[in-house]
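With one protein chain removed, the remaining protein chains of the complex are shown where they sit.
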Amino acid sequence: MNILNLFILIPIVMLLALWASRNLRQIRSVMVVGSTMLLALSVYLTIDFISQRNAGTDTPFLYTDSMTWYEPLNICYSIGVDGISVAMILLSAIIVFTGTFASWRLQPLTKEFFLWFVLLSLGVFGFFISLDMFTMFMFYETALIPMYLLIGVWGSGRKEYSAMKLTLMLMGGSAFLLMGILGIYFGSGATTMHIQEIAEMANIPTQVQYIFFPITFLGFGVLGALFPFHTWSPDGHASAPTSVSMLHAGVLMKLGGYGCFRIAMYLLPQAAEDLSWIFIILTTISVVYGALSAISQTDLKYINAYSSVSHCGLVLFALLMMTRTSCTGAILQMLSHGLMTALFFALIGMIYGRTHTRDIRELSGLMKIMPFLSVGYIIAGLANLGLPGFSGFIAEMTIFVGSFEQPDLFHRTVTIIACTSIVITAVYILRVVGKILYGTIKNEHHLALTDATWDERFTVICLIICVAGLGIAPMWVSDLINGGVSNIFTILHP
Amino acid sequence: MILNTHAIIFMGLALLMVIAALLAVTTRNIMRATVYLLFVLFGTAGLYFILHYTFLGAVQVTVYAGGIIVLFVFAALLIGKGARDLTHTSILRYTAGFTAAATGLALTTYLIFTHQFPDVKPLTSVVPINLIGHTLMGSDKYNYVLPFEAVSVLLLACMIGALLIARKR
Amino acid sequence: MNYIQFLEMRPEISLLAIFVIIFTYDLIARGKWRHYFHPITCLLLMLHTGICMSESYREIDIFSGMYYTNSMIGILKTILTGGTVLLVLQANKWLRSANTTHKQGEFYTLLLSTLLGMYIMISARHFLLFFIGMELASLPLACLVAFDKYRHHSAEAGVKYILSSMFTSAVMLYGISFLYGTTGTLYFQEMTSGIDGSPLQIFALTLFFAGMGFKISLVPFHMWTADTYQGAPTVVSSYLSVISKGAAAFTLMTILIKVFAPMIEYWQIILYALTVLSITIANLFAIRQTDLKRFMAFSSISQAGYIMLAVIGGAKDGMSALVFYVLVYIFANLAVFGIIETIEHQTRSNVSRDDCNALYKTNPRLTLLMTLALFSLAGIPPFAGFFSKFFVFMSAFKAGFWILVFIALINTVISLYYYLLIVKAMYITPNETPIPTFNSSKYSRISCVICLAGIVLLGICSFVFEEIDRISFGM
Amino acid sequence: MIPAEYYLVLAALMFFIGVFGFFTRRNLLAVLISTELILNAIDINFAVFNAYYYPEHLEGFFFTMFAIGIAAAETAVAIAIILNVYRNMGTIRLKNLKKLKF
Partner (left out) sequence: MEFTISILALPLISFLILALAGMKLPHKVAGGIGTASLAIVAILSYVTAIQYFGAGRGADGLFPTITPYNVTWLPLGETLHIDMGIMLDPISVMMLIVISTVSLMVHIYSFGYMKGEKGFQRYYAFLSLFTFSMLGLVVATNIFQMYVFWELVGVSSYLLIGFYYTKKEAIAASKKAFIVTRFADLFFLVGILFYGYYAGTFSFTPDVRLLASAGIVIPVALGLMFIGGAGKSAMFPLHIWLPDAMEGPTPVSALIHAATMVVAGVYLVARMFPIFIEYAPEVLHTIAYIGAFTALYAAVVACAQTDIKRVLAFSTISQIAFMMVALGVCTSADPHEGGLGYMASMFHLFTHAMFKGLLFLGAGAIIHAVHSNERSFMGGLRKYMPVTHITFLIACLAIAGIPPFSGFFSKDEILTACYSYSPIMGVFMSGVAALTAFYMFRLYYMIFWGKSYYETELKKYQKGEIAEKPHAPHEAPWTMTTPLILLALVSCIAGFIPFGKFISSNGHAYEIHLNAAVAISSITLAVAGILTAAFIYRKDSNRVILSVKVQSKKFIIAAYHRFYMDELWLFVTKRIIFKGISRPIAWFDKHIIDGFMDLLATASQAFSYSIRRFQSGNIQSYCIWFLHGVIILALILIFLV
């Protein structure tokens, strides 16, 4: 049996087990066991993948398997991974694992929460292992819809509004996406929906590509918070419960970038080449605009959400630059942003859980009260602003170096504009750190607050280790991703 | 066109039907409307006779004039005062309705006159009743035993339904 | 006089036999025997479903081309019958309530006669038979709509339904008369050769379409739908929305591809316009509804628009997508209506969205089923609705109508919005006094479980669709 | 010989007069009467087509015959429902039948 199937089977078993579980203890054990298994599995997958690659297997995808599903419509359940997907699976497993701990004490309706949570992760894993456009799309939507309930039921603030907005905008995106998928399928005249096979056929007429590339890219771009379709992100993240924010910003938003790369650009290379400039402009705006918006926000989650807009914009930006290095950087940035932002949201959730406010004007001097969380926050902040030693730095540097490989004036200019985001990032991160962590305690009620509990510490430490690990030893991930990117580039930029 | 008996009868019937129909849809009194309807139905029966469809004419008279009109009369009497149709309809709906009907009529007339119908193969004699019987009960092509059976179920169902609704319990 | 041919029409005969049995039983059964009425009917209908299924794999052409059936038609009949069984199961409580229990017999007979009408309508290859079938499928239905005859809403809905139905059938007949006038025959097979796209025929086509549009409730022929659904007894609304609609949609497709094939470019335009209108306008109306049945009416109009996407290509895969869509739609919609029905028994009045507020707290399983059904209707994977929608889109896209698909896709977002509003009411909106915990009847629970299984499994188990696709036909 | 078109136009006139009545009458029975006019017009159409153009088979003839029967059934059901409405609401004016809307 193909190991990848386990990524679907385990969540399904978890769903059933959760459904059957009676009390909190059982729920927690199901979640811990399940997410640990997923994590272990993904680590094993990564190691095995690397060793197989080192052993010299050079097929584009490993662990491939295909099973006809809807024979008349050429729909198959095709799975397989390359370096990019392995990296993404690993990321997802980490976030699911830590997300479990981040929602350790979630009340009420714990069981239901985890049911939807697991369904979401099922969708995410399914998406990353799929090679068939249909199943990919199916898992994509599977991952989206639980967000509505997760935010709507367990969220805070204007949760109903935000949940609805998020769901509708993302579903609007997926409507575009479905359009794109159908366009690709029928445009190529293929008798398969397998990505690799369609890519190798490479017979989609250019005119068709011109129509469907923007559609597909926009479809995924909405999830990747592409300007001006990013507005679901601030409200959605602000209202979502901690672990949902983590999973959403950490993994779900990556689906967008991954899809843009794997489907929009890979299958429609000619249009990607010719029309990328439109989206480069949009993503450049995303990058700078998101960062600038973040400066004047007062809600912690809004700041981070806009920061996500900026960082995810950088992912798409890098992809569109279409050099091997920048695309590697984009994937690195996905990983890095996933981990960092999950860390951020976890910390914000923990702080909010204590202070019951996220308004930076009402918080101050938290360092004194909750040193652990504050230090965590500073580390997250530093990672976010691209401090060497953390993952953000290597990702951004790879992106910028890669983008510089495009020597024409347009690409140069937008790259330099995008570079300015690293300064703006520093501004808003430090502003927050200075306001909420440093200084004296203004609100004496806060004096009674406690520092992180063990499960929270565990979450934070896990994520920090990952962020730092990626930042300190980027070579192996870089190698891992490079293989996948190179394969895509044999078609994209021959 | 030569004025022959057929033509005169047709003209007369047509005039009668149109006037009666107009009156049936404009009169204020429900009983009168029913009577005007009766005239139209009789006129139609007359048309069938002209077309040599005497059996059809007979059915028309029995079913419609004998059955449906009586139903209407009963209903009108049962309902009594509530059945009076006094109020004027709103101008807007009147206009909209008239526009729709007039446009439809114009369109239909235009289409009827512009359409190339096949050559006329007029009937010269009354359709024999045994042919009607055989056709109704036959199972071959252009025979109608199946619709006949189906319509029997329909009538039964409608009877059950109408009874169900109309009975007091 | 080859009357032996009647014996070939086994589903119809079996249905008629049940009709007679029930009719007789209703006349003679007294006392405790009346308690067994419902179970006996259910059993008989299940038996009948079995017969339908076993008889479905036959191609029959009898009465010299007036009646035709093949495996696809047989399967569709089975699906419709199966849906009716589920519906009757759900109707249990309503049928046993004091106002209705003595009318049980009439309910069954009327329901079965409409079903028979649909059988005839689907199998008819002659316009007269088709017309009779259609009337048989709608006239008793009018009585069913007005079934709760002492409820004002039901009476009003009944009169609206019967009048618009009469008007529509008149309009449609007018169209058929012109078809007859221009082609000289009422047999489908012969008529096709006479179709040449002359203006009068186009007019006739439009009139015919309007009639079918009424049955399927496509905009702008849909206006009766909401009022009727809202006023009619829930079971009947449910029946109207799935069984009647499914049969009509299939019939429309067969007639379009069998009779009007030469006029494909015309009816594709009509379908294009009606689909866009149906989906969009129904969605816009649905946004605002708070009465659940009325809401479901608009939802079903919009769903009808999606079904038309399958028709528009007129191809084999469209047919299979259509039948599959109908199948999935039956399960999802019946689940929703079944739940509305059970809630209605608690509220004793029409269910509004506010009644559902915080329903999850008291009735989690019911709510979950409702959620899944709504998700399926909205086309969310991994539920069956996603697959059926996808196939429908695929078939339309394949036929080249990609802008239409795009419009439909954008509309799925709006539809998701209003489905989510209900989900929101059930899970999120706080409510001090939610409907207390209750148990629905055994029968209704069975039906719900079957619906749930359908919603969850139909998409994942591909053999159902593959089987449908194998036997489907097209132009 | 009277041209068939005359019959057809007569039928069309009847049809649309009926439609007009259907649209403007304010009383359910009166609306029903208009419907009868419409159905009647269609019957004429069928009969005329059969008699003038396709006399070899009796298709239009039988259609008319069945249509008359069905129309009777329809009317019966409709009147029953109208009576029911009257019993429920004490009126059969259309403007009183607007509880279900929007």
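List of remarks:
As written, the chain order gives the labels A, B, C and D, with residue 1 at the start of each chain.
What we mean here is this: contacts are C-beta pairs under 8 Å (C-beta built on N, C-alpha and C of every residue); 3 or more make two chains touch, one makes a residue touch a chain.
Fair warning: this is a prediction, and the values are worked out from it, not measured in the lab.
Though it is not drawn, the left-out chain touches A, B, C, D in the full complex.
In the complete complex, the hidden chain is touched by one of A:M201, A:V427 or A:I491, namely A:V427. Contact with the chain that does not appear here is found for just one residue of A:S293, A:S307, A:S336 or A:T459, A:S293. Taking the complete complex into account, A:M367 is the one of A:V30, A:I75 or A:M367 that touches the chain left out.
Checked against the full complex, the candidates A:F186, A:Y438 or A:F458 give a single residue touching the omitted chain, namely A:Y438.
Hidden from this view is one chain, which touches chain D at 19, 22-25, 31, 94-95, 97-102. Panel shows chain C; residues 159-160, 163-164, 167-168, 171, 199, 202-203, 205-207, 209-210, 214, 219-221, 223-224, 226-227, 265-266, 269-270, 273, 281, 284-285, 287-288, 414, 417 of it touch the chain omitted from the view.
For chain A, the residues in touch with the chain missing from this view are 165, 168-169, 227-228, 230-232, 234-235, 289, 292-293, 295-297, 323-325, 328, 365, 367-368, 371, 382, 385-389, 393-394, 397-398, 400-402, 404-405, 407, 415-416, 419-420, 422-423, 426-427, 430-431, 434, 437-440, 474-475, 478-479, 482.
We adopt the following convention: only the chains that are shown with their structure count from here on.
Chain D has its Cα centroid 64 Å from the Cα centroid of chain A.
Annotation for chain D: residues 8, 15, 18, 22, 32, 53-54, 57, 59, 62, 66, 70, 73-74, 77, 80-82, 84 touch two or more other chains. Counting partners per residue, chain B has 108, 112, 117-118, 142, 144, 147, 151, 154, 158, 161-162, 165 as the residues that reach two or more other chains. Applying the touch definition to all chain combinations yields A-C, B-C, B-D, C-D.
Residues of chain C touching chain D in their complex: 127-128, 131-132, 135, 139, 142-143, 146, 149-153, 155-160, 162-163, 166-167, 169-170, 173-174, 176-178, 180-181, 184-186, 226-227, 230-231, 288, 294. By the touch rule above, chain B contacts chain D in their complex via residues 6-7, 10, 14, 17-18, 21-22, 24-26, 30, 33-34, 37, 40-41, 44, 47-48, 50-53, 56, 59-60, 63-64, 67-68, 71-72, 75-76, 78-79, 82-85, 87-89, 93-94, 96-98, 100-102, 104-105, 108-109, 112-113, 117-123, 127, 131-132, 135-136, 142, 144, 147, 151, 154-155, 158-159, 161-163, 165-166.
Across the complex, chain B is touched by residues 1-2, 4-10, 12-27, 29-30, 32-34, 36-37, 40, 43-44, 47-48, 51-59, 61-62, 64-66, 68-77, 79-84, 86, 90-93, 95 of chain D.
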